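Sharing a structure with you now.
Missing here: one protein chain of the complex. Every other protein chain is in place.
Right, chain A next:
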Amino acid sequence: MSFTKRTAKPGFSVQNIGSALSQAVVLTIVLGIVYVLFTNTQENLAIRGIESGFAFLDHEAGLPIGDSLINYSPTRSYGYAFLVGILNTLFVSFLAVIFATILGVFVGIARVSHNWLLAKVAAIYVETLRNLPLLLTLFFIYSVVLAALPHPREAIELMEGVYLSKRGFYLPRPLAEAGFPVFLTAMLVAFVLGLGFWRWAASYKMRTGKPMPGFWGGLGIVVALTGIAYIATGRPISSELPVYAGFNFKGGLAMKPEFASLLIGLVLYTAAYIGENVRSGIQSVQAGQIEAANALGVSNAVVTRKVLLPQALRVTIPATTNDYASLVKNSSLAVAIGYPDMVSIGGTIIGQNGQAVEIIGMWMAVYLTINLIISLGMNYLNARVLHVER
C-alpha cells in the first residue's frame, strides 16, 4: 500500500469533463436501482400485509436470553434484546482478536524457527486449522471436547471456588467492599506515576545516552504502590464463591460452554491465518538488514525489536486487518452452537415478527460499523509503520 499522494490535474480538460459525466451517469443508475428496490420492497410488504418499519423495536421482547453482559429480562424491548446481542458479538470478537493476535504471533515466529520440531508443529497446526471449515471446528469443540466434561454434580474443582463442568467454567466473583473507591483512585495514581516514569526514562536516555530501565521501573512503581494501597485500604476486594445448589452452580462468575467454544474456535482458526501473516512478514525482511544489524554488534533481542519486527509489520498489518474483519463476521456462526450473539437474537426477533428486511439491515449496519472501525485503527497503525518515502 503506497501512501504517495497523487494530486489531480487542475482545470478543465476534455478528459475531465468526460470522466465527470460518466461518473454522474453511473451514480444515477446506482441510485435509481436502490430507489426501485426500496419502493418495490415497500409495495411487496404492503401487498403481503407484513408490517414494516422499526416500531417493533419498542415492543416487549418476551424472549429468553441465556448469556448477557448487561441485565436482561424478557420484559425488555426487542431493541434492548438486539443490543444484548450486539454486546455479545462485540465481547467475543474483542477477546478473540486479542488472543488470536497473541497466539498468531507465536505461531508465526515458530513457523520460521530454527527448531525443526517447533516449526513442524506450527506448520501442522496452521494447515489443519486453515483447511477445516470453522463450523466443524466449533462443533468439535462444543459437542466433543466440552461435552466430555462432567455433570455439575461431579464438577472438577481446580482450586477453591473454581469449577469446570458441562455447564461451564465457574470462578469466584470479585466483590467491592468499603474502601474500594479509595483503592481504585490509588491504583489510577500509581498507573499514571508508572507511565510518567517510563516516559521520563525514555527522554533521559535520549538526552544523556545512559540506559535507564523505563518499562521495568514503571511496572515496579505500579505494583508496589498498588500493593501498599490494597493493604492500607483494608483489603477492599472480597469474593463470592460459586456454590452448587439444586440444578446448577449459583453465584460466582460463569463462562458458559457456548461462549467458550466460540471464543476458542475463533481464536484457533484466526490465529492460523495471523500466524501465516506474521511468517510472511518476517520472511519479507531482507537478510541483509539482519546481517547489517548483527554486524553492529547489538544483541539479538534488539535486532528483533528494532530491525526485524518494524519491517515485518509492514507486510503483516494489512493482511491481518482482513483476518480481524473475517473473525468478526465468523462470530455469527455462534447461532449453530447456541451462543446468543447478534445474529442469533436477531433471528429470533425475525421469527417473532417476520420483519426480516429491518433486522438484516441492522445486522449489516452493525457489521459494517465494526469492520470500518477495525479498518480505521489498522490503517492508522499501518501508516505509522510504513516507510517514509522520500
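The rule is short, and it goes like this: contacts are C-beta pairs under 8 Å (C-beta built on N, C-alpha and C of every residue); 3 or more make two chains touch, one makes a residue touch a chain; residues count from 1.
Note that contacts and distances are computed from a predicted model.
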Chain not present in the shown complex, as UniProt names it (candidates "CoA protein activase", "Amino acid ABC transporter substrate-binding protein", "Beta-ketoacyl synthase chain length factor" or "Small basic family protein"): "Amino acid ABC transporter substrate-binding protein"
Listed residues A:G108, A:G214, A:G281 or A:P340, member touching the removed chain: A:P340
Selected from A:L21, A:A147 or A:A202 as touching the chain missing from the view: A:A147
Missing-chain contacts mapped onto chain A: 37, 40-41, 44-45, 47-51, 62-66, 74-75, 135, 143, 147, 151, 166-167, 245-248, 250, 256-258, 332-333, 335-338, 340, 343-344, 347-348, 350-354, 356-357, 360
